[in-house]
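The structure that follows is given in the form of structure tokens.
All protein chains of the complex are present and in place, except for one that has been dropped.
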Amino acid sequence: MVTVTSSRSFSPGRFVLYALLALFCIYYLLPLYVMLVNSLKPLSEITAGGMMALPKDWTLAPWLSAWSSAQVGVEATGLKPYFLNSIIMVVPAVALSTLVGALNGYVLTKWTFRGATIVFGLLLFGCFIPFQMVLIPMARMLGLMGLAGSVTGLIFVHFVYGIGFSTLYFRNYYAAFPTELVRAAQIDGAGFFRIFWRILLPSSGPIAVVCIIWQFTNIWNDFLFGASFSDFSSQPMTVALNNLVQSSTGVKEYNVHFAGAIMAALPTLLVYIVAGRYFVRGLMAGSVKG
Amino acid sequence: MSISETANPRGSVADRLRDALPKLVLSPTVAIVAIFVYGFILFTLYLSFTDSRILPTFGLVGFENYDKLFRLRAWDTAVSNLVIFGVLYIAICCVLGLLLAILLDQRIRAEGFIRTIYLYPMALSFIVTGVAWKWFLDPGIGIEAVVQGWGWTDFKFNWIKDREMAIYTIVIAAVWQTSGFVMAMFLAGLRGIDSEMMKAAQIDGASTFALYRRIIIPQLRPAFMSAFVVLAHMAIKSYDLVIALTGGGPGTSTELPATFMYSYTFTRNQMGIGAASAVIMLMTIAAIIVPYLWSELREKK
Partner (left out) sequence: MRKFTTMMTAAAALLAAGTATKAADVEVLHWWTSGGEAAALNVLKEDLESQGIGWQDMPVAGGGGTQAMTVLRARVTSGNPPTAVQMLGFDITDWAQEGALADLNILAGMEGWDDVVPEALQKFSKYDGKWVAAPVNVHSTNWVWANKAVLDELGIAPPQTWDEFVAALEKVKASGKTAIAHGGQAWQEATVFDAVVLSTGGPEFYNKVFVDLDEEALGSDTMKQAFDRMAVIRSYVDDNFSGRDWNLSSAMVINGDAAFQMMGDWAKGEFLNAGKQPDTDFLCFRFPGTEGKVTFLSDQFALFAQGPEVGKEQAALAAAIMSPNFQSAFNVVKGSVPARTDVSDEAFDACGKKGIADLKAAAASGNLVGSMAHGHANPAAIKNAMYDVITAHFNGEYDSETAVEELVNAVQINK
């Protein structure tokens, strides 16, 4: 670690440093501030102007409404029922893509074969495919597989387009893992899965955190797939939030919108706050190394 | 260096199965990618030569869709916007991310707390933050109004309303979302650098600036690669962002290829033209990404 200023005491240099850091904190927090303040105001205060101001009349009503009584469809259910839909979809999709990514990374680094690099390159390039493009052919495939409009179908889609990045993370991580250990285990008679299970997986904690954070965020926040491949019973949170926030010819309750928006973001925020400590450690442990 | 090659080749079925096992494990992924990525790309390529409008149809029309595409002014705008947006976004994110990482690497008190603040925007989608950003950038109610309210009545910040400048507001919001993530990547890279080498350099009397420029930053190259892949992927897929902030406006001045493709394929019932734009987009991505991936991956062998 290198310190710009040699002195540890509170010097002008440190002051500038902290001031800079604080300034950036403001930049990153501002949109959240706008959302938070306006979610605690009555609507009249918002439409009257002063959207940056603190509420004069604090209220929790928008939050309650967004959670359980706002209109997101014909029934005034709030966002509550959609939370579960999202969780049912996100958890298996994240678990599956992470596990398969780990296995792929393991094969691509410890059991390489001719053309492994090309396979990895093709996988990686697949990350760049625009999702708008795959919508129609994907719908057809899901129909053929009998998965149209089902949670399983949604999980499958997210899994398919999550593999690229999870393989990338694990491959780079396992590349730095000492191959000697794997070879020693092999001489001891351990097989392919045993080595993975006993030797690589136990030390994969940090990169798994990175991968899970990444996948969780992407899948939880996805709207396009969630809207297109779900049916009435499996619409995820983002679709409900979109229904709450977007309406072309209806009255807009901005305070409820903001409350709902923060609410929909809470799980991902929570993941970042709880797992954030391990995040840099995980990145450090592998994904940014060669 | 691989293990399977060093194992003694023996003839039995069980052994052969064991040797094939890694490939078997990888094969579902390969199959999935072959169908759901490359198969779909071929399908799109085919669609781009058909007269598809509302749903895929299979009457071939040759290069008509490409011809129409290149005659559309909105496509030119979208492409040049992607260049401006992509370059600025990737560059600013990298510079800002590196700067923040270096600042945070100075034994900061409450580092974890500050890091979380820098990182959290990545957790939010623009469906969530779009309206807040839109208001914030709106001169009538956002930052301009607030600063003017503080007494600086000459303060102007109306980029989002300005055809020439609106694309830069998209950059600002996009940088807000991902720069913290890039910061985390660089921070991890910084923490991974061998401290012995730096001590030696410091003893040799290298200035802090020289230390970073000569020794530390070059060692962050793998972090740059990861950041580049992530950022390029985000830049190309930026769709929510534009829709939430400007809806492509004022006029069509903030249209990006992703929004263009969506609007032609789905809103305008011109699936053929939409597919043509997707093909051009993919070819452009390939032209930039493939050589980069190639050099990075080959080197490591």
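Every chain is named by a letter (A and B) in the order it is written, and numbering of its residues begins at 1.
Following the convention adopted for this analysis, a contact is a pair of C-beta atoms (placed from the backbone, for glycine too) under 8 Å apart; a residue touches a chain by one contact, two chains touch by 3 or more.
Just so we're clear, the structure is a prediction, and the values are computed from it rather than from any experiment.
*Asks:* Quick check: which displayed chains does the absent chain contact?
*Replies:* A, B
*Asks:* Among A:L122, A:A148 or A:I273, exactly one should touch the missing chain; which is it?
*Replies:* Per the contact definition at the top, the residue touching the missing chain is A:A148.
*Asks:* Which residue among A:G13, A:P42, A:P55 or A:G73 touches the omitted chain?
*Replies:* A:G73
*Asks:* Considering the whole complex, which of A:E45, A:D222 or A:E253 touches the chain not shown?
*Replies:* A:E253
*Asks:* Mind listing the chain B residues that contact the chain we can't see here?
*Replies:* 53-56, 68, 71-74, 134, 138-140, 158, 160-161, 163, 243, 245-253, 262-263, 266-270
*Asks:* Residue by residue, what part of chain A touches the chain that was omitted?
*Replies:* Against the left-out chain, chain A lists 44, 47-49, 70-76, 135-136, 138-140, 142-143, 148-149, 227-229, 231-233, 235, 239, 242-253.
Just so we're on the same page, only the chains that are shown with their structure count from here on.
*Asks:* Could you please state the distance in Å, as a whole number, between where the Cα atoms of chain A are centred and where those of chain B are centred?
*Replies:* 15
*Asks:* Name, in rising order, each residue of chain B that touches chain A in their complex.
*Replies:* 1-4, 6-7, 18, 21-23, 25-26, 28-30, 32-33, 35-41, 43-44, 55-56, 100, 102-108, 112, 114-125, 127-129, 131-133, 135-136, 141-142, 145-146, 176, 180, 184-192, 195, 198, 202, 208, 211-212, 216, 220, 222-223, 226, 229, 232-233, 236-237, 239-240, 258, 261-262, 265-266, 271, 275, 278, 281-282, 285-286, 289-290, 293-294, 297-298, 300-301
*Asks:* Can you check the complex and tell me which residues of chain A touch chain B?
*Replies:* Residue list for chain A touching chain B: 1-5, 8, 17-18, 20-21, 24-25, 27-32, 34-35, 49-52, 100, 103-104, 107-108, 110-113, 117, 119-138, 141, 160-161, 163-164, 167-168, 172, 175, 179, 182-183, 186, 191-192, 217, 221, 223, 238, 241-242, 245, 254, 257-258, 261-262, 264-265, 268-269, 271-273, 276-277, 279-285, 287-290.
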